[in-house]
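Notes follow once the structure below has been shown.
Missing here: one protein chain of the complex. Every other protein chain is in place.
For reference, chains read A and B in written order, and residue numbers begin at 1 within each chain.
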Amino acid sequence: MSGKKIYFYYGRKALGFILSMAVLSFVVFYIARLAPGDALVSYYGERAEKMTPAERAFAEERLGLRAPVFVQYIRWAKGAIQGDFGISYKYKMDVMEVIRGRIGNTLILGGIGFILIFVLALFLGILCAWYEDRFPDRMICKIGIVTSCIPEFWLSLVLILIFAVYLRILPSSGAYTAGREGEIGDRILHLVLPMAIVVTGHLWYYAFMIRNKILEEVRADYVLLAKAKGLSKCKIMFGQCLRNVMPAYLSIMAISIPHIMGGTYIIETVFSYPGIGTLSYESARFKDYNLLMVLCMISGGVVILCNMAAQTINEQIDPRIRPGRENETSEVEGFGG
Amino acid sequence: MSTIEELLEIRNLSVSFDTPAGEVKAVRSASFSLKKGEILAIVGESGCGKSVLCKSIMKLLPGNARIKEGRILANGTDVTRYRERDMRKLRGNFFSMIFQDPMTTLNPTIPVGEQIAEAVAVHYKGQKRGKGQGKNLPMKKEDIYRRVIELMELVGIKQPKERYELYPYHFSGGMRQRLVMAIALAGEPQILFADEPTTALDVTIQTQILDLLCEIQRKLGMAAILVSHDLGVVARAADRVAVMYAGKIVEIGRAEEIFYDPRHPYTWGLMRSLPIFARPDEELYTIPGMPPNLLKMPRGDAFACRNEFALAIDYKEEPPMFQISDTHYAATWLLDMRSPKVESPLTGLGTFAPNGYRQIYIRKSLSEQRTAGKEGENGDKVILDVQHLTHQFKLGKKTVIPAVNDISFQIRKGEVFGLVGESGCGKSTVARCVMNIYRPAGGKILYQGINICDKEQVKANRRLLEASRQLIFQDAASSLNQRMKVSRIIEEPMRIHHIKTPRGSYHKEAEFQMKYVGMDASYLSKYPPELSGGMRQRVAIARALSMEPELLVADEPIASLDVSIQAQIINLFKHLQKEHGFTFLFIAHDLSVVRYLCDRVGVMYQGRLVEEAKTEDLFKTPVHPYTKALLSAIPIPDPRLEKDRKSPDFDEIKWPEKGEMVEVGPMHFVLKNA
Partner (left out) sequence: MEDKLFELVGAAYAPPLSWAEESRKAAGSGKLAKRYSKKPALSFCLLAVIVLGCLGCELFMPKDPLYMDLANYSHRPDKEFWFGTDTMGRDLFSMLWYGGRISLLIGFLATAISTLTAIIFGAVSGLAPGWLDMLLMRFTEILLSVPNLLLVVLLQAVLGQVNVWSISFVIGITGWASIAKVVRTEVRQIRGSEYVIASKCMGAGFFHVLWNHLAPNFISAIMFMVVMNVRSAILSESTLSFMGIGLPLDIISWGSMLTLADQALLSGAWWMIVFPGVFLVATLVCITNLGSALKRGVGGSESNL
């Protein structure tokens, strides 16, 4: 690709991103307001239920909830463009401030989890494919099937029960012990259980995917030729089969990012881990509109970005050298005799 | 070591596969030897174990295959029980292999040069370790590169340096097979296994690859084992030939012995069923029945139940190898002292004339016979009139591939019109345009006077068009819905049109059609995967016939079938045309079939019709250079003729961009440069 073309290519992508974000924000904004529930509760707490209609009207006016939804949206969008996302009803401070305090925790949990999943899935997948239908493969597959059937939250509970309640070697909740915020060791201790859940929750899906993709490759004819020319099993597996699988794996792993991040939301709730997962859960339940908007925009942005990354990876691989044939052009299939 | 003349010796090798259904005995006590510098060909139909035999020698078989007994001696060393690590040292260095489909044997994601370099690097590493030199230095990068270029030049790839970095998709089928060969030759092997190396290629490329193989084999002094189902290919290349049937080598000998003096009834059957030997006024010979199920082998000789010369003992005991001459052996009881003398049914066939191949080509034109008999009746009624047909495919937004370019021909009632050409020449596209599957981009197709490119006219005559034109595909496996019973498949067109059946019910009608195509009605309750390839094609034909069509468009209907099954289907077509007056548009790439079956032939090249004539005229006096080259590329199963024949040079032929059909003889048209 020439320089100009690349600008054009990425320019189009960026435009697409901005457009989808705009659409997303509007949809979320609208849905959030359509949903039943009382936003005032999140701001005024219990008091909201005892308000007189006049008081309510006044409160709603103050929070800007009386105007038609579309007008509200325009108002919000104007602020958002200038970087002002409003205040959180519950925390009574700037939304960005609230999020800034939490997002680091989630990134640590999700980010390290992602890397672990990426590496472990690759390792397990290759291991299984190498020993196809022999003891290690069957063993890993059995374990994988059972583990992937265990709901994350239940596994968390059992692990808490074992390690925190009975053995008392690991903390059961939070990101740090109060008063020891700076200590890395303490943080790591708090991360062990949530991390274990994040990894086991997603690992198997990707490990099995790698395994099956390699097994498909291993059945291709070129493996026979590689073998006939005297290459070792190791060289064929890593130099040829894995090489063919990697692009697809990368693009799927790109899409996995939102899934893994989304998974942390549940885990954060179970472990009362102060991340944005717990935050979004609260904001959705208690109609903390401004907070919800930003959190949805962040999640949505991650989803869209990762999608685009996956698509770009797919587009960068020349379809003609892509392993496996996906003939989408239906008419051309019948071409010739 | 050097005194041992046999490079490779196989003794009583048996190979079995463990499958869910049970043990499949793919190779049963095969024995042969291979000398330095010789080419041994293994022929047989699909599933006879020829490819398994080769792969088992190189231990390339999947995990569920086992060598049950026997020994493999490589250069005098027993390698039967070699482990994977030891085999790896032999692979590439002692023996190497090329495979059937060059499209799938190269890794699509790695540049070809790199793939060859890999083989070179492995070879040199192994050699150094083998010699036990102190320095185990890897080969230098430049040396490897030089060697790769050398190999690419050896297999006839021009501009190797420019092509080093290209991916396999940049190359055509023939070129890819050359690349595969370069990879196989990288380790300077002493034996090259070639598993159907030309089967997936066009006739025109086939000879080139085969000649290249022979040339390199002579140049490097290698031995080779050539696996093929095509007797013509074998005749051209082989010094010795082994014929396999149901996992056993039934006859082995020098090429001349096998081709001129075969002794096994199976070899007879194989040769007799070739359309190239047949006289057009006769039915093709067919071997009755089907190859046995390797799961449940019958007792005695596996071929007995298809063998018209079977002796009673064939059903009791398997025949041993009888020696006929020093080099010629055959496993048939007919050679036993006690058995009656049987004369080979082959004597008297055209091949045995010392200079016979002109004779092979001459045939009495069927159309001549027919027009003599039926003239005035319907001999001149044009059923299909294709006028200036043009079609192209759009790939993406900008790329347009012209598939068919300004083609005109006519088919008369009761005629078999053959359309030949190599793959990608657009012949299938013509068929699909005729069947209204594609909408032609230009030109007109008149079917019984109805313009089928015109939507209005098609609408008005829908029923007629749908019922009286039927299509038969190349691969019956994919043209039959696997989840439908055979009876439903055959009834489908009748159900669609709610036809009133002359025989009472749909089922009865289906039974009738099954009998008509020579199948037992009990197959009606089976599903297509349970049938063999030949039977599936019969079902597809029965489905087409159930509408009592007038025009049958057959798109390579026999290309994926074995020789003996091919003959059965060809006979069926011939019968349909002769007795029932069906009109055929018969698309094929196999010229010998076309010669046997068709009345008139059109030759297509790159989307254009380059020559059209009566079969007889075309084969006797081809005019267009492409037709000439195509005709001379037909492999003839006669080693003496075949070995003398020069391979046609297709690069020499110039292709006209524009041109017009010019009549050069009665009903004989050729594309001439405008």
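The rule is short, and it goes like this: a contact is a pair of C-beta atoms (placed from the backbone, for glycine too) under 8 Å apart; a residue touches a chain by one contact, two chains touch by 3 or more.
Keep in mind the model is a prediction, meaning the values are calculated, not measured.
In the full complex, the chain left out of view touches A, B. For the options A:60, A:84, A:152 or A:186, the residue in contact with the chain missing from this view is A:152. When the omitted chain is restored, the residue from B:26, B:52 or B:310 that touches it is B:310.
In the complete complex, the residue from B:473, B:506 or B:669 that touches the missing chain is B:473.
Of the listed positions A:34, A:54 or A:167, the one in contact with the omitted chain in the full complex is A:34.
Seen from chain A, the chain kept out of the figure touches residues 31, 34-37, 132, 145-146, 148-154, 157-158, 160-161, 165-166, 172, 212, 215-216, 218-221, 223-224, 227, 233, 236-237, 241, 255, 258-259, 261-263, 265-266, 269, 281, 284-285, 299, 303-304, 306-307, 310, 328, 330, 333-334. Mapped onto chain B, the interface with the missing chain covers residues 18-23, 60, 62-65, 288-289, 296, 298-300, 304-313, 315-316, 333, 336, 338-340, 342, 435-437, 462-463, 466-467, 469-471, 473, 475, 478-484, 488, 492-493, 496-497, 540, 543, 547.
FYI, only the chains that are shown with their structure count from here on.
Chain A and chain B have centres, each the mean of its CA atoms, that are 53 Å apart. For chain A in complex with chain B, the touching residues are 220-222, 224-233, 235, 239-240, 243-244, 318, 320-323, 329, 331-332, 334-337.
Looking at the complex, you find that chain B touches chain A at residues 58, 60, 84, 88-89, 91-93, 96-99, 101, 104-110, 118-119, 122-123, 126, 167-169, 180, 183-184, 186-187, 193, 393-395, 401, 403, 421-429, 432, 437-438, 555-556, 587, 589.
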